[in-house]
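Of the protein chains in this complex, one is absent; all others appear in place.
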Amino acid sequence: MKQLTEDILKFRDVRGWGNNHDARNLAISVSLEASELLEHFQWRSAEEAIAKDKEGIVDEAADVFIYLLQLSHVLGIDLEEAARQKMLKNAQKYPAPLNT
Amino acid sequence: MKQLTEDILKFRDVRGWGNNHDARNLAISVSLEASELLEHFQWRSAEEAIAKDKEGIVDEAADVFIYLLQLSHVLGIDLEEAARQKMLKNAQKYPAPLNT
Amino acid sequence: MKQLTEDILKFRDVRGWGNNHDARNLAISVSLEASELLEHFQWRSAEEAIAKDKEGIVDEAADVFIYLLQLSHVLGIDLEEAARQKMLKNAQKYPAPLNT
Partner (left out) sequence: MKQLTEDILKFRDVRGWGNNHDARNLAISVSLEASELLEHFQWRSAEEAIAKDKEGIVDEAADVFIYLLQLSHVLGIDLEEAARQKMLKNAQKYPAPLNT
């Protein structure tokens, strides 16, 4: 993920796009891309949406991830490590049932 | 990321939560978590939001990622590879300026 | 607003679109249209966005309202009355400062 993040940052810097990429604007973009992802499922079941345009769905999921990596860079965090820490919190909040 | 995805799937299966985790419901959850991320920046600048609750912001970014990994699993794709492919498409769509 | 709601319902029924317009699908559409509204402001200030495409912004705000009226119809509520009731709740939750 580190190499991917560097490629994303280089891509945008070469095009002079990074000026107003603060955490607020990146959070807006994460939310907008997540909606474009959801739009594939508007008035459609999961199966119908995937049959109609799986490549489009994958591209939008990728866009959410790309903005999430830029946000992580701005916040100075490792997204994968943050997810691991969040899973530990979730495990405390929702303990596993016994005998599993 | 493979290990993280497996941990996430195991976490939810142990709790019996995976029944209706199809791509549509996961896309809804990605969008909802992205909004909870953005909510930290409602009526606040990036600086103010980070100063007020950086841990909360990081946790919400992690939640978006966690649902994105579940969606990727359901779609049978590698999210990091999808992002790399999307960057290649972006590079064709928005060519780099010369002399850079 | 009653006449407008009836026009919207007739518009969709004539086209055979109303079949899966339950509250969940309408809430998804409200959210998607709200994101299309916000998209006008991606990487732009309020002034820049309005100067660039005010008509587009107004159209998206109208789309959010149109789905909101359909949702209100499905829920069997009067949206304007619901907003008035919500304002009363807000007034209790956030009392006005004295001497105003």
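We call the chains A, B and C, going by the order they appear; numbering starts again at 1 in every chain.
The rule we apply is simple: a contact is a pair of C-beta atoms (placed from the backbone, for glycine too) under 8 Å apart; a residue touches a chain by one contact, two chains touch by 3 or more.
If you're wondering where the values come from, they're calculated on a predicted model, not measured in any experiment.
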item: Sites on chain C contacted by the missing partner chain, in the whole complex; value: 1, 4, 7-8, 11, 14-16, 22-25, 27-28, 30-31, 33-35, 37-38, 40-41, 44-46, 49-50, 54, 57-59, 61-66, 68-69, 71-72, 75, 77, 79-80, 82-87, 89-91, 94, 96-97, 100
item: Hidden partner chain, residues of chain B it touches; value: 20, 25, 28-29, 31-32, 35-36, 38-39, 41-43
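Methods note: only the chains that are shown with their structure count from here on.
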item: Chain centre separation (chain A, chain C; CA means) in Å; value: 27
item: Centre-to-centre distance between chain B and chain A (centres being mean Cα positions), rounded to whole Å; value: 3
item: For chain A, residues that touch 2 or more chains besides their own; value: 25, 28, 31, 35, 38, 41
